[in-house]
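Remarks on the structure that follows.
Then we have chain A:
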Amino acid sequence: MGGILTILILSPLLGVIVLSLMPANHSSVKMIGVFGTVLPLIVTIGVFSLYDRTLSGIQFMESYQWFELMTAISPNEPYPVTYDLGITGLSLLFLMLSALITFLASLAALRIQEGVKGFYMLFLLLEFGILGVFSSENLFLFFLFFEVTLVAMFLLIGKWGGFEREKAAFSFLVYNGIGSILLLIVIIVLFVEFRTMNISELTSLLQESASYEFLSGNTRMWLFLLLLLGFGTKLPIVPLHTWMVRVHIEAPIAVVMIHAGVLLKIGAYGLIRFGAGFFPEQLKETAVILAILGVINLLYGAFIALVQTELRAVLAYSSISHMGIVIIGVASFNTAGLQGAVFQTISHGLIAALLFLLVGVIVDRFQTTKLADLGGVASQTPLFAGFFLAAGLASLGLPGMSGFISEFLAFLGLFEAMPVIGSVGVIGLILTAVYMLRAVLAVTFGERKPQFDKQKDLSAVELVSSAILLSLIIWIGVYPAVLSNTLQMARTLGIGG
Partner candidate 1 sequence: MDVVWLIPILPLLSFLIILFTRPNLYRKAGIVGTIFTGAAFGCALLVLFSNFAEGNQLVEANWFSIDSVVLTVGVEVNPLNALMLVIVTLVSFLVHMYSIGYMANDERIATFFGYLGLFTFAMTGLVLSPNLLQLYVFWELVGVCSFLLVGFYFYKPEAKAAAKKAFIVTRIGDIGLLVAIFLLFWQTGSFELDVIFESVLAGDITPSMVTLIAILIFIGAVGKSGQFPLHTWLPDAMEGPTPVSALIHAATMVAAGVYLVAVMYPLFSSSETAMTTVAITGGFTAIFAATIALVQRDIKRILAYSTISQLGYMMLALGAAGYTAGIFHLTTHAFFKALLFLAAGSVIHAVHEQDIFKMGGLRKQLPITAALCLIGCLSISGFPLLAGFFSKDEILASTYADGRYVLFTMALLTAFLTAFYMFRLYFLVFAGNESSKAKESSRIMLIPMFILGVLSVVGGYIQTAWFGTFLGDWLETSPYPITVDHPTAPIWLPISAILLSLAGIGLAWMYAKKLRYGERLNPVHRLLFHKYYIDEFYRVTIVKGTRVIGYFWMYFDRFIIEGGAQALIGLVKRMARAGSDIQSGQVQTYGTVAFSGLVVVLLLIAVIGGYF
Partner candidate 2 sequence: MNGELLVFLFLFLVTITGGLLMINLSKVIHMVMALVLTFLGIAGLYVMLSAEFVAVVQVLIYSGAITIIMLFGIMLTKHTEEEPKTSWAKKGIVLTVITAFFFIVFKGIRTMSLGPQADKLHENNTEQVGLMLFTDYVIPFELVSVVLLVALVGAIILAKKDEEGEEQ
Partner candidate 3 sequence: MSSIPLSAFLLTALLLFCIGLYGALTKRNAVIVLISIELMLNAVNLNLVAFAKYGVGASIRGQVFSLFTITVAAAEAAVGLAILIALYRNRATVNVDEMNTLKK
């Protein structure tokens, strides 16, 4: 099945092309936009079913010579740039997550009234970037697609966001731009030293002891720290998080779904794939600091979420808190921890998407996301309240839902490596329960408010989207092997537990 990944990456562009040929106010623009996301979803499902779980290593490899860079210093030895695609179990999971959440987000975006055509075009462009990021087997391609997501996001936030959209868009661009520059530095250094940007080649080259002649331990540490900063901005690690809060609050709901659900995960993906894959030694050396950072993220986000008065802000800080668990998992650097980190990214992707989907419903029905103005909506919209409560419970790590498995694994890993830091970290799990319940109950429970009496419960589309997400959350929670079988963590990274 050669070329299926190329087809996958290009599939959203079909929608862009069709949309670009249509008049802006045509009635079927929305439909085409939604359909544009269905296509990649179908292809991804195809990839998922064709993926051979018994094999290790990279599958669906596509590799073509692209162009060569000549340098004046060594004109006879050009630097080859290749076009490599390929996926591992890890990227396959992220691809599935992206395709699914993008599809659901495109449904949630049906509420957009202005500039629908442009919105869907950028939206599909964003998906193009995301799919590319996760299926690149080459740092150059990875970086290109990464930049595509930045541009698309910037425009989406800046044009369709809330009151302070420009500010949010710029802060997004500045922080992520700086992050991607750091990434670029690392890529260039590796390219210059090893004359390849192929990820798996680099991984194996860097893990050979001979490669230390090219790249000393000290340099590696610097490169690792740059990577950490770059992806840490994306993840985000406190104190590089302020842009993310703003985006969560200002961006249109459908975009936030993708942002919280998928884009933040690029940081985790990069950290696991490149940070842990390229520089395992350096990761081990900095593990304690990383774990402390993770715990700080966890507690910091939780404490602030506790006192927020705005639902979206609560969820934004909750995302920060949850990303702390990813860092904890990576820092513990054993199979349990890394598996936990991956589980957490997937699980938080689903949960955050669900939560923001429902926040979209809140905005649509109740025109406010202030906790003080909401309340008692379980009386008028029981279905919504039920889903919202379930999403909240999933977010606070209720067993039987995906959040629990990931938190459990991440902390299990951490407790093996650093029990003391772990003991501080578990306080975060209590706080998560506190702020999540506070927010969820403030919306759903409480006295019936008559001004909400006329509001309708979930529509069919909303119901189906929420149900899909919730059932996936529960499925992973009840049967986590569905992820771990695909993941093959140890094999992907070539480490032993």
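In the analysis below, contacts are C-beta pairs under 8 Å (C-beta built on N, C-alpha and C of every residue); 3 or more make two chains touch, one makes a residue touch a chain; residues count from 1.
If you want to know what made the cut, all candidates are chains of the complex that A comes from, given by their letters.
Quick caveat, the model's predicted, so the values are computed rather than measured.
Engineer: Just to confirm the interface: in this complex, chain A touches which of 1, 2 or 3?
Structural biologist: In this complex, the candidate that touches chain A is number 1.
Engineer: State the interface residues of chain A toward candidate 1 in the complex, per the touch definition above.
Structural biologist: 171, 174, 238-239, 241-242, 300, 303-304, 306-308, 335-336, 339, 376, 378-379, 393, 398-400, 404, 408-409, 411-412, 415-416, 419, 422-423, 426-427, 429-431, 433-434, 437-438, 441, 444-448, 479-481, 484-485, 489-490, 496-497
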